[in-house]
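A single protein chain has been omitted from the complex, and every remaining protein chain is retained in its original position.
After this line comes chain A, so read on.
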Amino acid sequence: MNRDMSYSAVMSRKNEIMKKAIGIDYSLFESGGISFDYERMMREAGYSLEEIQRIQSGTGVGNTPILELRNITALARKCAPKGKGARIFIKDEAANPSGSFKARRAANAVYHAKKLGYKGVIAATSGNYGAAVASQAAMAGLKCIIVQECYDSKMVGQPEILEKQRVCEAYGAEVVQLSVGPELFYTFLRLLEETGYFNASLYTPFGIAGVETLGYELVMQFREKLGKDPDKVLITHAGGGNVTGTARGIIKAGADKVEVVGASVDLSGLHMASDKDFNRKSFTTGHTGFGIPFATWPDRADVPRNAARPLRYLDRYLIVKQGEVFFVTEALSVLEGIERGPAGNTSLTAAFALAQEMDEDQTIVVQETEYTGAGKHPMPQISFAKQNGIEVLFGDPDEEIPGKNIVFPDEPSKIKIRDFDLSKAKASYIKNAINNYGKTEINRNDFDFLIKDAKSDEEFVLSVLTELGVKIS
């Protein structure tokens, strides 16, 4: 077999390679335009909630505890006006086999791969998902390759990513490490073609459906504990799967009054494909460098149609600072006796600020934690930042400039709410849809799809379309 392995040749075989590696015929759900039948895709290509619960319980995934953070709540109340300060709860997803909620996504993907007879699975991820796929593959007896963006051009890697390499290897996976750049996708395609393994993408219908159990379980446990639904659920937002899956699960539990709030770490100004910027960030996930592009154009993913569509579900999107997340990670350790990884505490940081604008009898559930350890802990991450010339200081977190400094709040009351304007994100999503499909005119079907996909209304979508000079036929 003498196939052309050049960059352009492999990229041009993308659709053919992907079809073999996922086993989903996405054309079944297409309309020929911007719209596609999202719910039908989730129904027919995914699994029902009951099936997923059965799959996950088979590998010890899920049923993680909800813990009330009494001391952090008390601290928030000390910073809040009288009568304010909602009760903060956390769902301890670090209790999953691979140490994060990603086990839920991986359990489904690996189950599906095995059912379809694949010999192995491949996932492109530098994060917790790699550990999750490797762990699940070990249980299923499948081979596993994890492709990581890991080092800069001097072979220096983020301690957090180096730890992910170690843990994936501990679960018996092969880890292919790459330097910085979007051509990771090229290597990924070559590996899929070479091995014939299953693409355990983060963005398939079954991957996203795997997270639905988290939202569903959270509501059920909360009802059992407090006899009511939580007022708000806080979700760390990166690629969109955590928000989408959790929110769908909340809806399936019938808790339709719950406000779904996303949170990301502010990494604005750092270029995600820059060799130099790569090691100047202290968060490798849960940040705006993924959160905003994936919200405003989900179909940039490694599958033709992304099952993670966060704008459909977000009621609010909050931005936190690196220094604030490290601060709250310390608070979780020394005030609650729960030591967890910083990236997973992104939404807890937002919850700490958000609780202060809510009444004392209201409740917030932070829906994840992640494991911690060497590399994946505030200490190595901050000392790595210092080695890279990042200034570390105390002060007002609003003065933090990603890549230049990390500002720890000099007092907890300095942790603030920063709303990212969702209508801006929605408008840019609509623009991306129009531009990527090169449309000057769309039909009613596409118009309705855009309304749903942006969780918006006719008036708003129409105003953006008018601005773009796009007509509805």
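In the analysis below, a contact is a pair of C-beta atoms (placed from the backbone, for glycine too) under 8 Å apart; a residue touches a chain by one contact, two chains touch by 3 or more; residues count from 1.
To be clear about the criterion, contacts and distances are computed from a predicted model.
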Among "Cytochrome P450", "Protein FixC", "2-amino-4-ketopentanoate thiolase" or "Methyltransferase", UniProt-listed name of the chain not shown: "2-amino-4-ketopentanoate thiolase"
Among A:I382, A:I434, A:L450 or A:V464, the residue in touch with the chain that has been omitted: A:I382
Of A:L226, A:V392 or A:L462, the one touching the omitted chain in the full complex: A:V392
Hidden-chain contact residue, picked from the options A:L162, A:L189, A:A253 or A:L267: A:L162
Residue of A:S179, A:Q221, A:Q362 or A:N405 in touch with the missing chain, whole complex considered: A:S179
Options A:I145, A:A301 or A:I390, residue touching the unrepresented chain: A:I145
Residue, one of A:F408, A:Y429 or A:F447, that touches the chain absent here: A:F408
Contact footprint on chain A, counting only the chain that is left out: 6-7, 71, 74-75, 78, 120, 143-145, 150-151, 153, 155, 157, 159, 162-163, 165-166, 169, 172-183, 186-187, 194-195, 271, 273-277, 326-327, 330-331, 333-335, 374-375, 377-384, 386, 392, 394, 408, 411-412
